[in-house]
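Just passing along the structure, written as structure tokens.
The other protein chains are all here in position, but one chain of the complex has been omitted.
Let's turn to chain A:
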Amino acid sequence: MTVESTAARKPRRSSKRTSAAKTPAKTPEGSGPQLVQLLTPEGERVEHPDFEIDLSADELRGLYRDMVLTRRFDAEATALQRQGELGLWASLLGQEAAQIGSGRALRDDDYVFPTYREHGVAWCRGVDPTNLLGMFRGVNHGGWDPTTNNFHLYTIVIGSQTLHATGYAMGVAKDGADSAVIAYFGDGASSQGDVAEAFTFSAVYNAPVVFFCQNNQWAISEPTEKQMRVPLYQRAQGFGFPGVRVDGNDVLACLAVTRSALERARRGEGPTLVEAFTYRMGAHTTSDDPTKYRADEERAAWEAKDPILRLRTYMEKQDLADAAYFTALEEESVALGKRVREVVRAMPEPDRLAIFDHTYADGNPLVDEERAQFAAYQASFAEEGN
């Protein structure tokens, strides 16, 4: 089955809720959008008329490794938050295929504008995962140089980065480069005005940008029905560029669709909206309690569509990896977890005076004055011999 109604993939809404609702029964999920899929939840390779992919066994093993290590890193970070080592963590559990598939579609010279959950994309860009943890531990607001890996800092205000991506892409076009830009955002952010403005600007200026929306069904506690009346990907049409919905738990489809969108951008044909239809298996962040607003059955239904399991099934059926491969990967995964724990626990406390650092690029006498006052105040304790 290459195309299916997503309504069949969602748990049925209770009749009570449907009859009580005064709003139209038609929902984004219920309108039968085309879903690009190349690997079924059962691990069967299927074809799609518009998107094809031909990967070597090495490449498939690479994608599998990326997803496994990303999930391990993510689980480690969640555990570190529970242990009090991190103040907060935004888990990507369940979204590995969307992030690895799209992340591996990128070239080195492409530029990524993430939200705060793109740990898998960061992995693909070569950002050391421990660098992502500084902001969640509270030692900085983002510890990596965006220009080293063309991976921008995490943006916490939702949707803001879609405009930065659009502007950056406008600059790429002005430079006559054939790089592309990708902006990540979520179903919740799609309600933000900035996202609509990014669509408008990118369309008007034909900017080489891909809008990659991970529709993980939940904006903290608000389901997609509270964000939209038509399937998200269809919104692109109104702005004058194509939109496509892809199975966000299918790493092959995410890779193929993103590649195609990036190539389109490189050819000077403008933006594309990709809606990766996926599911946030965990909480919004570690501060959230999803049991208060969503049913266990819904999560269980998505569990069956796990992105990692389906690729493993396929690889095993096709004999693309042997037991030694999986054992070695498990060992690598354990080692990554160990390194993450050690690096986080060893992160130095920031210097007190770092409060004032980098407020301005060209300096500011007020900052200098307040820094000096603060330093003198701190020094006064030392003089008193504590």
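What we mean here is this: a contact is a pair of C-beta atoms (placed from the backbone, for glycine too) under 8 Å apart; a residue touches a chain by one contact, two chains touch by 3 or more; residues count from 1.
Note that in this section contacts and distances are computed from a predicted model.
A.B. asks: Between "FAD-binding protein", "ABC transporter permease subunit", "3-methyl-2-oxobutanoate dehydrogenase (2-methylpropanoyl-transferring)" or "Anti-sigma factor antagonist", which matches the UniProt record of the unshown chain?
C.D. replies: The correct option from "FAD-binding protein", "ABC transporter permease subunit", "3-methyl-2-oxobutanoate dehydrogenase (2-methylpropanoyl-transferring)" or "Anti-sigma factor antagonist" is "3-methyl-2-oxobutanoate dehydrogenase (2-methylpropanoyl-transferring)", the UniProt name of the unshown chain.
A.B. asks: In the full complex, which of A:D145, A:E297 or A:D322 touches the chain missing from this view?
C.D. replies: Looking across A:D145, A:E297 or A:D322, the contact with the absent chain belongs to A:D145.
A.B. asks: For the chain left off this view, which of A:A57, A:V157 or A:I220 is in contact with it?
C.D. replies: Spelled out, the listed residue whose C-beta touches the missing chain is A:V157.
A.B. asks: Mind pulling the chain A residues that touch the left-out chain?
C.D. replies: 140-143, 145-147, 152-153, 155, 157, 160, 162-172, 174-175, 193-194, 197-198, 200-201, 204, 357-362, 364-367
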